[in-house]
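Here the complex is missing a single protein chain, while all its other protein chains stay put.
Let's look at chain A:
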């Protein structure tokens, strides 16, 4: 009986091709007939094969290591001899060819932590911007914004009903000579400034106007054109251009050129709706929104449409022009001071046309009479200002 070692001797001889013809043939025949025997041979070849491959692998590894070392030596010819020389020479002779150890370390750090550094940097940048933005928003939200201020011109579109009334009146009063009425876009209040046909309203009422119509209490309508606008003080002067207009007659109120006193009882007339509306209160501050000294603050409840209305004191002197209100405060309305109106008229009078001079009413007729009597006289001089815009 052969031992396994004996078989291995046989296998080795067979694998090396040293086996003589008959022995070789009998071995091959046995391998073909006996699968176990063939497996045993396969194990033998795998074992020796692995050993040989292992050896080759080791040799190849040595070879590559040698190549790498040779390559490095060829790449940096200075490096090898420099290492043997005293240290001071390496730095003085070849300062440029070597990367210092610190720089090398830095480079390694950079290549290793580049992604992390990038993420950290972008987070930092984002944090900075978020903070700045947040601060800005916070600060803005604590500022009293002009959005608290509301100009009081009225959008007429909302009330469709008025259309019908308007059309009806037109047809009865003017016959059929007018074309179908285009709905006015905004409306405000205006009042007579001189008996010659000048009117005052707020600038923001006629802002962007294509054409302006004046409508009185008795539904008398006149065409008007803006003559002058003072954006800063929210004033506008209109002139009636209709030929059939003959003049207002004597105005019942005088325009006060000085300032009114705190606490004076004041009232206004206006057209926040189709009908004229009376509003009463007192002069609560001598400066307007955000301390604007061109305006009064008055405690009259006003609504969109009141803009441009006259503000009068108890004796019936015109002391201001209603302009706007503060949304977030209880009944705080603002009116342009009449002194600015006087100044504006004075400056305009110098350049006025001869056929339409400015004659401001000097004396009022309202002093002493009761409020209802005052209003009866007044309401003929307060008008709806209707503004049409191009579509």
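Here is the rule we go by: a contact is a pair of C-beta atoms (placed from the backbone, for glycine too) under 8 Å apart; a residue touches a chain by one contact, two chains touch by 3 or more; residues count from 1.
In the analysis below, contacts and distances are computed from a predicted model.
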| item | value |
| --- | --- |
| Among "Methanethiol oxidase", "Osmoprotectant transport system permease protein", "Sigma-70 family RNA polymerase sigma factor" or "FAD-binding molybdopterin dehydrogenase", UniProt-listed name of the chain not shown | "Sigma-70 family RNA polymerase sigma factor" |
| Residue in contact with the excluded chain [from A:30, A:65 or A:359] | A:65 |
| Per the touch definition above, residue among A:6, A:34, A:210 or A:346 touching the missing chain | A:6 |
| Absent-chain contact - pick from A:112, A:208 or A:247 | A:112 |
| Footprint left on chain A by the chain that the document does not show | 4-6, 8-9, 12, 43-44, 47-48, 50-58, 60-61, 63-65, 67-68, 70-71, 74, 108, 111-114 |
